[in-house]
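Here the complex is missing a single protein chain, while all its other protein chains stay put.
Going by the order they are written in, the chains are A, B and C; count residues from 1 in each one.
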Amino acid sequence: MASDSTQYHAELVSSTIDVSEQTAWLADPGCGAVLVFCGNVRDSNQGQAVTRIEYQAYESMALSQLREVAKSLLDAGATRALAVHRLGMLEVGETSILLGISLPHRKDGFQLLERGMEQIKTTVPIWKHEHYVDGNVAWIEGS
Amino acid sequence: MASDSTQYHAELVSSTIDVSEQTAWLADPGCGAVLVFCGNVRDSNQGQAVTRIEYQAYESMALSQLREVAKSLLDAGATRALAVHRLGMLEVGETSILLGISLPHRKDGFQLLERGMEQIKTTVPIWKHEHYVDGNVAWIEGS
Amino acid sequence: MKVEVLLFASLRDLTGADRLTVELGENASVTDLLDSIADQHPFLKERVALTRVAIDDRFAAAEDLIPPESELALIPPVSGG
Partner (left out) sequence: MKVEVLLFASLRDLTGADRLTVELGENASVTDLLDSIADQHPFLKERVALTRVAIDDRFAAAEDLIPPESELALIPPVSGG
């Protein structure tokens, strides 16, 4: 199915993701449902206290893969789709990924949003470099 | 399971729902996932052009039922849960319901959010009074 | 006893009122309440079949008794969200 490129958007950013601005972009008079997923930096991972996470990307490919995710959500029935990933150093609580869709009815929205997140987690070349309270750091590869 | 009442919130409001403020409340340092569903007024329903919708509630019961929804999301594993329904006259595109949750991992979030919306759509005594382009109005009962 | 029952949505428009008065026997159940409404307000008969009853802000089951001094409401199929 052909996707209208004005109806999806993918972006890599280096500062705070403005959730309300992004969510506003998703709204459409024909859409009764807007769903948004935010991935935030957690204060722990596998028992270790995390202080912050640096996100590194293969930027050109990450952007094109993020676009693929957004486009495939339109192909699957979303009216608009939005995928924004932040790079660089993030503190605990900050949002690293925002994935949002709008669609006429809510019914399929939940599984579409889930499918989009799975696709991001497996196909977008971005990696976490976790910083721990004890001063150690580790690359996370695979999730 | 006992639900900590500081971790869920339900509200009936008569003016614009501030999505970013509400989403910010959901954030928690232990949560890697925040999911938000917004239900917006659509410009058509079953082939009829809609201009606006008035939401009427049995307010005391609607609030207590919304609280039940939020509480049951905590019982099902959410760290925080939020359910806000707007009442009165809404224009096309405006948000009538915001349901949001945060949880440590995204995995169960999508189906929890869906379950919460189903519960709202079947158990909260609120009714749509649709206004159409041709000047007609109709109560919607059942969804 | 005489009870008041709150009305919403199309039931309000149909009756032109936000509540109904219903005459009930002692120890009336929810089913008795609905039957009495259909008897005393026959134009609501068909609608009552699709309608749930709430007692003090909670959905009631058919066999629940109507406690005195309780807040009663007819709840047509909801459409919020």
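The rule we apply is simple: a contact is a pair of C-beta atoms (placed from the backbone, for glycine too) under 8 Å apart; a residue touches a chain by one contact, two chains touch by 3 or more.
Just so it is clear, the structure is predicted and the values come from calculations on it, not from any experiment.
In terms of the touch definition stated at the top, the absent chain reaches A within the entire complex. Of the candidate positions A:Ser5, A:Gln48 or A:Thr122, contact with the hidden chain is made by A:Thr122.
The chain that is not drawn here is touched, among residues A:Cys31, A:Ala78 or A:Ile97, by A:Ile97. Note that of A:Ala33, A:Ala57 or A:Ile101, the residue touching the chain absent from this view is A:Ala57. Subunit A meets the missing chain through residues 39, 55-58, 60-62, 64-65, 85, 96-97, 117, 120-129, 139-143.
Note that only the chains that are shown with their structure count from here on.
Relative to the centroid of every protein C-alpha atom shown, the closest chain centre, again from C-alpha atoms, is found for B. Measuring from the averaged C-alpha position of subunit B to that of subunit C gives a distance of 26 Å. Subunit A and subunit C have Cα centroids separated by 48 Å.
Subunit A and subunit B have centres, each the mean of its CA atoms, that are 23 Å apart.
Residue positions of subunit B with contacts to 2 or more other chains are 39, 117.
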